[in-house]
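Okay, so here's the structure we're looking at.
Missing here is one protein chain; the remaining ones are kept as they sit in the complex.
Chain nomenclature is as follows: A, B and C, assigned in order of appearance, with residue numbering initiated at 1 for each chain independently.
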Amino acid sequence: MTHKIAILGASGYTGAELVRLIATHPTMEIAALAANSKAGQPMAAVFPHLRHLKLPDLVKIEEIDFDGIDLCFCALPHATSQAVIKALPKTLKIVDLSADFRLRDPEVYAKWYGGQHDALECQAEAVYGLTEFYREEIRGARLVAGTGCNAATGQYALRPLIADGVIDLDDIIIDLKTGVSGAGRSLKENLLHAELSEGAHAYAVGGTHRHLAEFDQEFSAIAGRPVKVQFTPHLLPANRGILGTVYVKGDPEAVHASLACAYANEPFVEMLPFGQHPSTRHIRGSNFCHVGVTGDRIPGRAIVIAALDNLTKGSSGQALQNANLMLGEEETTGLMLAPVFP
Amino acid sequence: MTHKIAILGASGYTGAELVRLIATHPTMEIAALAANSKAGQPMAAVFPHLRHLKLPDLVKIEEIDFDGIDLCFCALPHATSQAVIKALPKTLKIVDLSADFRLRDPEVYAKWYGGQHDALECQAEAVYGLTEFYREEIRGARLVAGTGCNAATGQYALRPLIADGVIDLDDIIIDLKTGVSGAGRSLKENLLHAELSEGAHAYAVGGTHRHLAEFDQEFSAIAGRPVKVQFTPHLLPANRGILGTVYVKGDPEAVHASLACAYANEPFVEMLPFGQHPSTRHIRGSNFCHVGVTGDRIPGRAIVIAALDNLTKGSSGQALQNANLMLGEEETTGLMLAPVFP
Amino acid sequence: MTHKIAILGASGYTGAELVRLIATHPTMEIAALAANSKAGQPMAAVFPHLRHLKLPDLVKIEEIDFDGIDLCFCALPHATSQAVIKALPKTLKIVDLSADFRLRDPEVYAKWYGGQHDALECQAEAVYGLTEFYREEIRGARLVAGTGCNAATGQYALRPLIADGVIDLDDIIIDLKTGVSGAGRSLKENLLHAELSEGAHAYAVGGTHRHLAEFDQEFSAIAGRPVKVQFTPHLLPANRGILGTVYVKGDPEAVHASLACAYANEPFVEMLPFGQHPSTRHIRGSNFCHVGVTGDRIPGRAIVIAALDNLTKGSSGQALQNANLMLGEEETTGLMLAPVFP
Partner (left out) sequence: MTHKIAILGASGYTGAELVRLIATHPTMEIAALAANSKAGQPMAAVFPHLRHLKLPDLVKIEEIDFDGIDLCFCALPHATSQAVIKALPKTLKIVDLSADFRLRDPEVYAKWYGGQHDALECQAEAVYGLTEFYREEIRGARLVAGTGCNAATGQYALRPLIADGVIDLDDIIIDLKTGVSGAGRSLKENLLHAELSEGAHAYAVGGTHRHLAEFDQEFSAIAGRPVKVQFTPHLLPANRGILGTVYVKGDPEAVHASLACAYANEPFVEMLPFGQHPSTRHIRGSNFCHVGVTGDRIPGRAIVIAALDNLTKGSSGQALQNANLMLGEEETTGLMLAPVFP
């Protein structure tokens, strides 16, 4: 049986990444592609790398007949997403890639995203989409909220450690390096090639990045008490990939054991041997996350490093992994593409 | 039925690319990986991006029992390749990725590669591996010689034009821009990141690049008379991708029509509408070749631009395409991966 | 004596490059910086790399008192430039970096730039700013028109050859590779890092790039008859640098001799030994142009390759070189900065 898929927001990078992945998915078929600003155009005009595919032309969202759709990916900007999803049929399965349904507490949403949430009833039923930790809820969910790509990276490094109580909860630092595609296809001076290549800088320094809201929500829930991490993202001159270097206080062997145990049977999270560390170039274009641990020369301190591709495991690959579950497919279907190196 | 595959030279980029592609091939299984200098190591130690795969450890070639192998990819350096292939079982199907069996005339080989050919009987049976133009011979071949990656690019732009007689054969210029992975994983000062990034330069200027031997052989055979092109390769600060800008004299519309007709039913060669041109980033990581044509402001001149990924369509993807044919599989099996952009 | 300098359009890359160069110029002082859209801001807010310099804040053009200015660089977009320059004092020395005063024939300007020229009397007195070939006129000029960066590259490769009659004038092909800063700091989707890095493509294919107007004007004037070249620019994933690969028909030794003779005493044009070729990374950040020649394997054909930094020798460095002449300074003053490699 083939599942009919719609993608809303198909003119952005995460939309295009969904199409790339679904292109070789054996039981999904793209039935509709929406991008209001480019409606009427063929997808190949917007993303020439997809020109070999037979794809429906881009349409406006309101032109889609959702009766024929089994699952809808929503790759729209936050705020836009909630308005659109609110208006979709209440029985339609949806994987949302925006920030709109990640935060359970509407006041937290309002604080970090600067406005009241307008689809509270949808938010109430949304399941947080970090597959490895919400697998069963996702299987039964109608609406799944994809995680932030940075938020996913930090959580792969830290969730088992918090759950197992092997680290000091009050002294966690996430120093993260991210590729530029995470910022999307938006026209900003600081995303120009001439501004970004051959250099690096930090942004949202001091605890102002919105993905902190996800860290706070998830880590506090696991710990059963408030947990606040330090988080400093940096922009790399690379298109894809996030490297999260996480500094924790705890026994390094216990830290490694906790993570190794958590991911022993996970198809997409690869635990490296103690003392080895991942590189973003070894997960590029794939749904894999690599995690490594080393002890510092200062006893009782460990460095955990996690790497994933922001567009795949951090966004569209995760979304497809969740969609597989929601549609009763094998979780890994269409997602075992090996990383592209070099 | 699953075909058992061996890869000789698995520690180079084309070897790793073969593994990447076969990883999701439904009817091939990697039974042996050889790399003499790294024998004994797991593949993940040499290429960490493949660590999620269950792969045999690297061995020496002589350790492989070829009785259990259905097809062998040989991704060794030229000269080495002929010695190895000469010693393999005479019934083993082989796809060679080196330059050793591309040239039919041993004297031409000796001239361009600086030494006598040592496996003439193998060379005699080898079929040139540009799939779209040697499909039937490849289907029945025991030994297929993969083409040079630059040579493939130029031929996709030019073969139909020469066959159809729509261009001046004495005034063809191929100005080619290539990514650095085409030079392999060899330790050369001029391949260091600090030497290559943020710049461009030409090399082998003036008609000294060895892929000219393939152009001469193939174009002359098509034309039925000697054809000599000008060919200047340039090195780009990019890992993958070749862009071949080809200057020809002929009617631009006829040039486009010739190519469009030749590739109308090809699964991997995409002809762009007249006046549009390809970009290497739109074929990255895929087996697709994009070709475009524009007329110059000077009447009677056309620019043909072809783009492909040197490691995929220019090498390992082509090899797999040929292996599919040799094993009786659908030509496209395992090769429909969409390009990775951005 | 210190010359008081004004820069109009200081918020663009060529404006910033002027400031960088003048920063260590011993007899120039920046007295005014104008950028209408950023007026009121300190230069360091717009270009943090200049924060160590004591610079006047950005102002609107009309706020500048030109009485105290000895020379004005105008780094504004074309069309804007002519309107601004028309309104400046008629005695003010001006080096314009736009396209507005490069073309002597107003009809040619109108054809290539899509609009009537509105400052014809200024255009009439403008001198074309390719220093090595207009040195004496520039020395006495009030208004000098900086050349296009691609146009400069092609002319360094070709002017002496046309003047000396050593090549076929009807078969010249310029295949040019350029870094992205040549496109300026403008917000265009195709200039985003995620769109450009790790790839290459041609643009303005077929003879539509505006710098062709300069080639036509200059080469025809030298030859004394119409000369039309083929010119295909390509965009590289690099910020700075142009590599022009020029295909000519003529005796390669004569081609080399012609160029070597022309540039024997030039301080900024370096002729490489026969058979050697330049790389853009070896002129980065400097005012030098490197030129090399090789003969092709086809007799009677030569490849000339020229490399320069589009922001320096192709634009702001050239402008400063011309300003030195106009102010009676040594031509090389402040411009002998060595290239930055790696």
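Keep this in mind: contacts are C-beta pairs under 8 Å (C-beta built on N, C-alpha and C of every residue); 3 or more make two chains touch, one makes a residue touch a chain.
This one's a predicted model, so the numbers in the text were calculated from it and none came from an experiment.
Trainee: Tell me which of C:198, C:296 or C:329 is the one touching the absent chain.
Mentor: C:198
Trainee: Which one, A:195, A:218, A:270 or A:331, makes contact with the chain that was left out?
Mentor: Selected residue, touching the omitted chain: A:195.
Trainee: With the missing chain put back, one of A:124, A:205 or A:221 would touch it. Which one?
Mentor: Spelled out, the listed residue whose C-beta touches the missing chain is A:205.
Trainee: For a quick check of understanding: of B:58, B:180 or B:306, which residue touches the chain that isn't displayed?
Mentor: If we include the chain that is not displayed, B:180 is the one touching it.
Trainee: Which one, B:14, B:178 or B:239, makes contact with the chain that was left out?
Mentor: B:239
Trainee: May I ask you to list the residues on chain A that touch the chain which is not drawn?
Mentor: These residues of chain A touch the chain that is not shown: 171, 173, 175, 177, 179, 194-195, 197-203, 205-208, 212, 228, 230, 232, 234, 236-241, 243, 245, 247, 275, 277-282, 284, 294-298, 301, 303, 305, 307, 342.
Trainee: Residue by residue, what part of chain C touches the chain that was omitted?
Mentor: Output for chain C: 13, 16, 19-20, 23-24, 47-53, 181, 197-198, 239-240, 268, 270, 272, 278-279, 281-286, 288, 290, 336-342.
Trainee: Mind listing the chain B residues that contact the chain we can't see here?
Mentor: 13, 180-181, 185, 187-189, 191-198, 237-239
Methods note: only the chains that are shown with their structure count from here on.
Trainee: Between chain B and chain C, what is the gap in Å from one C-alpha centre to the other?
Mentor: One centre to the other, that is 39 Å.
Trainee: Going through chain C residue by residue, note those that touch at least 2 other chains and give them in order.
Mentor: Residues 194-195, 197-198, 237-239 of chain C each touch two or more of the other chains.
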